[in-house]
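Removed from the display is one protein chain of the complex; every other protein chain stays in position.
Letters A and B name the chains as they come in the text, with residue numbers starting at 1 for each one.
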């Protein structure tokens, strides 16, 4: 186990996993009523900051409501158009637009929380498996319920791929069923694992690089090589933050389409 | 007769293009022309057939003279049913008056709309230079924009039809 030097309020940076710890900021203990422990944790705090940031950016980029847009407006419009094109291309072009606000807020939620995690000494909320699994389970179960509502028991035709020979049918249905169940986990796991792996790697590398660079002058110059790798990898991490959000949203739209259209 | 020669003189193709008729009106004009042609052709055919009956020949051949007398009497008393042209002409005139009234009403409505739009445009253009125009001003000048917004949003459509072709697609993908 990791040695734990945590004094109150002192950041425990001995292990690469300590950056993902959930800590209480303000908490209320009720030993009388149901022994509850209600708290504002650091993850709640950063999630709230993310939501606040989203709303503030949308408010500030309206350019006094002018028709002609300045650069901020154009970036917000571009985001709108991007997600709208994802929704119309993945789900039905006519009836699928009704899911647009949900997909928009999902994308922006994941994007902003990923990017907040990229800030040094900040906290990556999407690296917590509970959060991403909660999202992905909700989305896949929701899409399944949508499918059952629309198609009744015919929804199980989703498990029969098109054009398969009749003899292989039982085996194929079983495999498709298992892969359908695996969707729940894979959607959430993909996001959390990518973010966790990136942050852990950066943490470990920077620990080594610090040790190297603080050992002497020659080592200082030698340490510039892993330092440049760290910088390049941070750039990659930024790209991964954006791409993972986009992949999550595209897959969500695809699962909703499966529920609505059954292939 | 007057009707026939008028039909011959009418250049149907020119009417269609000069009045800018389209679609249903042009199709009904075509149908009318076809009916006229058909009727004229049939009339021509029928005119070439003989209209008198040779009764002397029938008296000689048939034994029953009473039948021939009867038929001859009926034949002489026969008069082709006159087609009451006047009633048709009156109906056409009434229809024409009605159509003119409708057209005038439409013209008035269109004129009113045009004047309204021009006024709106002048308001919008003169009040402020174009770059500073805000959405709120446009919405105040044209209240249908707010109604359309709520209609589109409640129906769940988040894009305006025809926007992408006109203003370009800003999406990154």
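As a convention for this text, contacts are C-beta pairs under 8 Å (C-beta built on N, C-alpha and C of every residue); 3 or more make two chains touch, one makes a residue touch a chain.
In this text, contacts and distances are computed from a predicted model.
When the listed names "ATP synthase protein 8", "Acyl carrier protein", "COP9 signalosome complex subunit 3" or "Ribosomal RNA-processing protein 40" are checked against UniProt, the chain not shown comes out as "ATP synthase protein 8".
Of the chains on view, those touched by the hidden chain across the whole complex are A, B.
Summary of contacts with the chain left out: across A:41, A:89, A:122 or A:234, the touching residue is A:41.
Across B:75, B:95 or B:163, the single residue that touches the chain missing here is B:163.
Taking the complete complex into account, residues 17-18, 20-22, 39, 41, 43-44, 47-48, 50-51, 54-55, 58, 62, 65, 67, 76-77, 80, 100-102, 104-106, 108-109, 127-131, 134-135, 138, 196 of subunit A touch the chain not shown.
For subunit B, the residues touching the absent chain in the complete assembly are 117-118, 120-121, 124, 133, 135, 138-139, 142, 145-146, 148-150, 152-153, 158-160, 162-163, 166-167.
Basically, only the chains that are shown with their structure count from here on.
Annotation: 62 Å between the Cα-based centres of subunit A and subunit B. Across the interface of their complex, subunit A is touched by residues 130-136, 138, 156-159, 169-173 of subunit B. Contact residues on subunit A toward subunit B in their complex (touch as defined above): 64-68, 74, 77-78, 80-82, 84-86, 88, 95, 97-98, 100-101.
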